[in-house]
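One protein chain omitted, others in place.
So, chain A:
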Amino acid sequence: MSDETLPPALAEISEEFLAVGEPDRLQLLLEFSRELPTLPSRLAEHPELLERVAECQSPVYIVAEVDGGVVHLHATAPEEAPTTRGFASILVQGLAGLTPDEVLATPNDVAHRLGLGRAVSPLRLSGMSGMLARIKRQVAVRTA
């Protein structure tokens, strides 16, 4: 699994995390959580278009839209769940502008390539894997 290569933007994010010491990785994750874009109003007004990620301990909702051969990701999670927001933000930034095939080829173990196992705990990281799995499933359904 881990010899599969990450898409360029995710690879860059992964390098950013691995380049700093463990305590700073939490700060970096916090920065990502602050960068999660708010939902466009067409989605904010229609929350039923988003899917709840049950693997996450906090209420996080995502939608992966396919338009013009490109995947567009949107996600929302409450302010009081910064870790979950950080995970969502990493995926939104890391998968931006990819084709459906590229998203589907993204290695499933992305969450474990950020060096967060000790700083965050593996149990918490499984939420991020759940998000990626749901994104891929949505993309697969929408391109079928």
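The working rule: a residue touches a chain if its C-beta (ideal position, glycine included) is under 8 Å from a C-beta of that chain, and two chains touch if they have at least 3 such contacts; residues count from 1.
The criterion applied here is as follows: contacts and distances are computed from a predicted model.
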item: Protein name (UniProt record) of the chain left out of view, among "Sulfurtransferase", "Nitrate ABC transporter ATP-binding protein", "D-methionine transport system permease protein" or "NADH-quinone oxidoreductase subunit H"; value: "Sulfurtransferase"
item: Contact with the hidden chain (one of A:11, A:30 or A:49); value: A:30
item: From A:72, A:124 or A:142, residue that would touch the chain that is not displayed; value: A:124
item: Touch residues of chain A, complete complex, unshown partner; value: 26-27, 29-30, 33, 54-59, 79-84, 86, 118-121, 123-124, 126-127, 130
